[in-house]
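Structure below; questions to follow.
Missing here is one protein chain; the remaining ones are kept as they sit in the complex.
All chains are identified by letter, namely A and B, in their written order; residue positions are counted from 1 within each chain.
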Amino acid sequence: MTPTVARLAPAGRPASLLRGLVSAPFLYVAAALLLSAGVLLAFLVAPLDASGLGFTQKIFYFHAAIAETALIAFAVALVAAVLRLVRSAGPPAGLEVAAVRLGLFFSGLVMVTGMIWGRAAWGVWWAWEPRLTTFLMALLVYAAYFVVRGSIDDVQRRETVGSVYAIIAFVTVPVTFFATRYLPEGLHPVVMTASEARMETSMALTFAVCTLGMVALLAALLRSEVALAAGAGALDEVKDLLEER
Amino acid sequence: MAGRQLIALLRRDLLLETRRLQTVLSMVIFAVVAMVVVRYGWSADLQGPSGASFPSGDTAPVGEAGPTVGAVPAAMLWVIFVFAAMLGLSRTFAHEREDDCLDGLLLCPVDRVLVFCAKAITNLALLLVMQVVAIPVFGLFFLEGSAVRLLVCTPVVLLADIGLASVGTLVATMVLHARSRDLVLPVVLLPLLVPVVIAATSATAAIVDRGAPLADVLGRLGFLAAYDAVFLVLAWGTYGLLMRD
Partner (left out) sequence: MTGRSAAVTQAGAWIAVEGLSRRFGRREVLREVALELPQGAFLLLLGANGAGKTTLLRILAALLPPSSGRAEVAGHDIRTEPVAVRRAVGYVGHTPLLYRDLTAAENLRFYADMYGLPDPSARTAEMLDRVELRRRSHDAAGELSRGMRQRLAIARALLHDPSVLLLDEPYGGLDDRAAAVLDRILEEQAGRTTVVLVTHEPARPMRWATAVREVRDGRLHPRDVHVLDAGRR
């Protein structure tokens, strides 16, 4: 029998992948500061958009920042999944699930902010154009991740199948990302391209601050979720040990 | 060795399928019945009070912004194909499961990727047999004069089928041990197949309508080929892991 302490210690420790990063409370504070600064910059400093979108363009700073963050969350899930499959001692089990869940959460926010913007700019809540459709598709694909996991009883098999699915689902992310750029009949504005940044410096700064804030929020939430999952696992083990006594 | 194993796997699937013909008959009957239902519902609608006759491929009135003539039947065709494919895909491992001999397959010293290839080829063959019946029926019901042009759709059908069969086989393996897998399979598979349905629909519509530029059709074909390639690579990389647990 493995000693109790030795078995509990690794589960209770913070996740090894994230240990190098700053602590969760700091990340929450950083996110709060950056996002507050973002709001101030967006409404007080950044100029009104000249291309006809006008005041409604302000929501872009948040809408796009959230969208990038959602895609980053899915990318984190991808990396976690690959590492778990390639070597057995990869990142903690909770990271992949937490990243997909948070990716879905941010995707939901993208939908809401996008619909508000769409209503203001185009006069419709929803349009069947490539960007919106592909994003909706990505959302559905990732939602099915939980259907897959929920249907498999064996834990080891559930983790493996979940990781494979997280890899496959990521195919939808580049499709979504490039939908604005390469598909012809899109309504969706392209604000940043590789060749020219069509933004003034103050606009770019605002966008950068908002994106950083959202990413910090993602990192903080990820840390909390992973710690929670590790705690739940440790609790289960303690229950089992008590049972055996 | 590998070639002989692949042939043995294919021969076994062929023997099992031809002994009962259950799967392929179900698929054909489903596709034809679905088309009859749609065609009947459509003609009842079109021969309403206005007395308009059903639009044939060449002479139909086209609304200014509405879908082109081919678009609606083409979308219907591919939706029906996807659901008919689902019938076959859900039976990918049916014999192994019903006869309780999945272990027998797993005990064989065979590269798991070969198992994927065999199952995907079997699924592709089932799809093609179904389509050999269903596509002429579609032409007869919906295109009348321009039905011969459907022959031009062959590359679209082949590329889309490879996508359906490979993604379907991959997902069928994921849910192999899942609870209520008949429910989970379509939920997981359909969002992943959305890009195939969209591309195949627009390519088919463009071909049937004749008006569309060749470059558009080629673009869709390129997309389908890329989609197939991505998922074949993913299947090749992950299949051993899926079958391991």
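Note that in this section contacts are C-beta pairs under 8 Å (C-beta built on N, C-alpha and C of every residue); 3 or more make two chains touch, one makes a residue touch a chain.
Because the structure is a prediction, the values reported are computed rather than measured.
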| task | Among B:I7, B:V132 or B:L183, choose the residue that contacts the chain missing from this document, as touch is defined above. | result | B:I7
| query | Thinking of the whole complex, not just what is shown, which of A:S23, A:S36 or A:Q156 touches the missing chain? | reply | A:Q156
| task | Name every residue on subunit B in touch with the hidden partner chain. | result | 1, 4-5, 7-9, 11-12, 15-16, 19-20, 95, 98-101, 103-104, 106-111, 244-245
| query | Touching the missing chain, which residues of subunit A? | reply | 1, 153-156, 236-237, 240
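Basically, only the chains that are shown with their structure count from here on.
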| subunit A-subunit B separation of Cα centroids, rounded to whole Å | 33
| task | Give every residue of subunit B touching subunit A within the complex, in rising order. | result | 170, 174-175, 177-181, 184, 187-188, 191-192, 194-195, 198, 230-231, 234, 238, 241-242, 244-245
| message | List the residues on subunit A that touch subunit B in their complex, please. | response | 85, 133, 137, 140-141, 143-144, 147-148, 151-154, 156-157, 160-161, 164-165, 167-169, 171, 175
